[in-house]
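Note that one protein chain of the assembly has been removed; the remaining protein chains are unaltered in position.
Letters A, B and C mark the chains as written, and numbering starts fresh at 1 in each.
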Amino acid sequence: MIYLILIFFLLILMLSAAVYAVVQKDLLYAVIATGVISLVLTAVFYMLQAPDVALTEAAIGVALTTIIFLITIRNTKRHEDDYNKKDNLKSPLK
Amino acid sequence: MKKFLVILILAVLGFHLFEAFSGLGLGVTRFEKGVKDYYLEKTVSELHVANTVTSIVVNFRGFDTLGEVTVLFLAVSAMGGILYKRRHQTGDRSVLFSSSSIVRSGSKLLFPAIILLGVYVFIHGHLSPGGGFQGGAIIATGFLLMLIAYENFSVSHNTLSYIESFAGIFFVGIGLLGFMNGGTFLQNFLPAGVLNNLFSGGVIGIIYVMVGFKVAAELTGLIYTILHEKD
Amino acid sequence: MVGSPVLLIAIPLLAAFVIPLIGMIWKELVRIIPGLVLAYMLILSATLLYYVSYNGTIVETIAGWQAPWGINLVFSPLTGFLATLMSALGFLVWLFSYRFKRNVDFEPAKKYFIFLMLLIAGAIGIVITGDIFNQFVFIEITGISAYALTAFYTGRNSAEASFKYLMMGAMASSFLLVAIAILYSQLGTLNMADIASKMHTMNPTYKIIALIFFITGIGIEAEIFPLNGWAPDAYTEAPGPVGAAFAGIVVKAGVYAIIRMIFTLFDVPGAYDFLIAIGLITLIVAETSALRQEKLKRMLAYSSIGQMGLVIVAFGIGTHEGVFAALFLMLNHAVIKPLLFFSGSSLVFNSKKKQIAEMNGLGKRMPLMAAFFSLGAFAIVGLPPFAGFWSKLSVLSAAANEGLLLIIVLILIVSVIEIVYYFRVVNRIFFQEYSKEQSVVPHRPRINAMVAMFVLAIAILIIGFYPDAVTGILHNAAKDLMNTDQYINNVLQLGQSLTR
Partner (left out) sequence: MDDKLFEILEYGVYGASILLILIGLYAVLTKRSLIKIVIGMSIIDGGIHLLLITIGYLKGGTAPIFSPGYEEAAAQMVDPVPQALVLTAIVIGFGVTAVALSLIIRLYRHHHTLEIDEIKRLKW
């Protein structure tokens, strides 16, 4: 019972993270949201009795993918468009 | 306008996909004697590998895994070519964060533990969840941590490519050995051992360790390549 | 037996892992080993094809697990024919580009031959594997090598072309995975023969959904009309020999995958008509686009897409003659288009813009290259004594036997378009005056490139004057594709096991 409700909660969290990742103009937050999707997927895989896949997703999806996205953003630019130039200066990545 | 069109197309697509999957039922046994049952039976009775996913990945569908490590190898090589610059400035690396001393000493402390965990995961790939991919990826995260924390931490590119090549050669070589011993490619030619022992499963454990080395070297090389990129 | 089909995949992969090590000892080996491997693959596949045409299909199991459970490789007259064709072309592409960027310190050049070798190994894998997920893995191997080769030059356009190709390729692989998920959830198996034997139990609606996902996924490799946006850019921006490899090898693998799906796996009514429809649309759109192109390689790329459309139309006729004609077209295209790419890229080698307008009067400056190019042009439009004539004739006669008049008319119209744009180039080469303003300086290809072109030219002439040299193999292959039951039997019951 509590297990099923937890899965529901996770799925809803995952979908909202996905929507957030798509609509967010700030690419840094979008990438973090993508990482959240992977993190939730890890939990869901574990609950669906796939520990091998959960381990892989945790190492590759959550850590490595997020990091290479971050490096790319660091080397290119942070915003989807050039409207918020001011914000760009405050970037913790710079 | 374009967005509406896209949403319309996606709605149609989603409807049909949902139609194809909703009739399936969740968590029901779909096939009386499917491929699954055969694998579950043979992994205990013939291969003596406790983790069925490992026996599928390395043995039943080992060819896929060979292709997969090749894909990673290709990805690393391709990135090296794509990010190549004529005037080669080495030495300066883009720094993700200017890390504090807490991060530094923390990484130093964690690094051996992460490597150990990775090695444990791929050595016990045939007994417990995990294996070459997972262990390799975990080791790569350890190196990633060090690369982020220490600006002058560097991995020898040659060493990585040695490890990668040797692991790859071993993988294909073991496959060819099985082939030459009168069997087929990737066939198990070592004694299978006892289920749930460390030395069980014949070549499966060896191949998965090789995959672990290879994946670790490839993923570390991949991150190293992209991290070295600076405008 | 000299070997087994698995070596066609295992040896190139082994070589790919060995080359980085050996390259540290002597750099030249990085160039030589891929050539040796490709030559070995050519010899092996040709011998196996010879063996197969007398003794029946070889089914090779991997790791000792029989067909529905393990992965298996099927080396039949059809797949063997394609594998031989691909390794032969691969060897010629290697030969042509052997001295490519040899004396320049150019980092990607060291990896060029590894990518080329794995591109060909991946394409052969797509053809000979008997498992859909394994096919997906090989499609990814081919894809990543192709992206890397497209981004070979460090210019801006090549990266863009490569990114476009990668985007479409990634979409394709996602769609393929969805299709695999549908099939696995419905049938519980991944083996092609097993799927084919169980397909009748599947709900027709799901079947069509899965087929659409499959065709969208593979259609990107096969350059079907709405999905071929990547092709002209990739062909234009990639080095010349790579364009030849794409046209001759990668596309063939994609077409094979579609054909295997429709002929063997899915028994969907109307699939053949669907093939004819998409083939005709691809043909017409591509050929009319080719007419408007100003860059030589871009024109060749559209022409190649058009030829693939014609191949798909011929397969869609669905009879033995149709399949035979389609295979004949594939063979001819694989022989002629590389020659056009090789000689064309030599003709515009020294020009900045690679445009057709710059080719005025090159016939006198580079007579041999111009002769090769015109030979290829004559052959591909289907002038009588050359190779292309026979294949086009067999398509027309196959369509006539089925009473498909519309197809005949359209193919004839398209042939006229083809003649117009190829002869426009030939006309410029031979009958226009060379002007000083043109930047093109004659370029003399090296001996290895000349040999590669000579081989292709001789092949065109042989097929043209003596088509019976190949029709036997093609008839065998066509028979093999049409006979679904035999395929299922061969794979699932190991009708003829491997004797070593």
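In this section, contacts are C-beta pairs under 8 Å (C-beta built on N, C-alpha and C of every residue); 3 or more make two chains touch, one makes a residue touch a chain.
This one's a predicted model, so the numbers in the text were calculated from it and none came from an experiment.
In the full assembly, the chain not pictured is in contact with A, B, C, by the touch criterion defined above. Counting the whole complex, the residues of chain B in touch with the unshown chain are 2-3, 6-7, 10, 13-14, 17-18, 21-22, 24-29, 34-37, 39-41, 43-44, 50-53, 56-57, 61, 64-65, 68, 71-72, 74-75, 78-79, 82-83, 128-129, 133, 195-196, 215, 222, 225-226, 229, 231. The missing chain lies against chain C, touching residues 133, 137, 140, 143-144, 147-148, 151, 156-157, 159-164, 166-167, 169-171, 173-174, 177-178, 180-181, 184-185, 190, 229, 232-233, 236-237. Residues 1, 4-5, 7-8, 11, 14-15, 18-19, 21-22, 27, 30-31, 34, 37-38, 41, 44-45, 48-53, 56-57, 60-61, 64-65, 68-69, 71-73, 75-77, 80-81 of chain A touch the missing chain (whole complex, contact as defined above).
Basically, only the chains that are shown with their structure count from here on.
With chains as nodes and touching pairs as edges, the resulting graph is an open line. The distance from the centre of chain A to the centre of chain B, each centre being the mean of the chain's C-alpha atoms, comes to 21 Å. The geometric centre of chain A is 39 Å away from that of chain C, both derived from CA atoms. Chain B and chain C have CA centres that are 31 Å apart. Residues of chain A found to touch two or more other chains are absent.
Multi-chain contact residues of chain C (touching two or more other chains): none found.
Touching chain B in their complex are the following residues of chain C: 4, 6, 9-10, 13-14, 16-18, 20-21, 24, 60-65, 68-71, 107-108, 111, 114-115, 118, 125, 133-134, 137-138, 140-141, 144-145, 147-148, 151-152, 154, 159, 162, 178, 182, 185, 188-190, 203, 205-206, 209-210, 500.
On chain A, the positions that touch chain B within their shared complex are 51-52, 54-56, 59-60, 63-64, 67-68, 70-72, 74-75, 92-93.
By the touch rule above, chain B contacts chain A in their complex via residues 51, 53-54, 94, 96-97, 121, 129-131, 133-134, 137-138, 140-141, 144, 219, 222-223, 226-227, 229-231.
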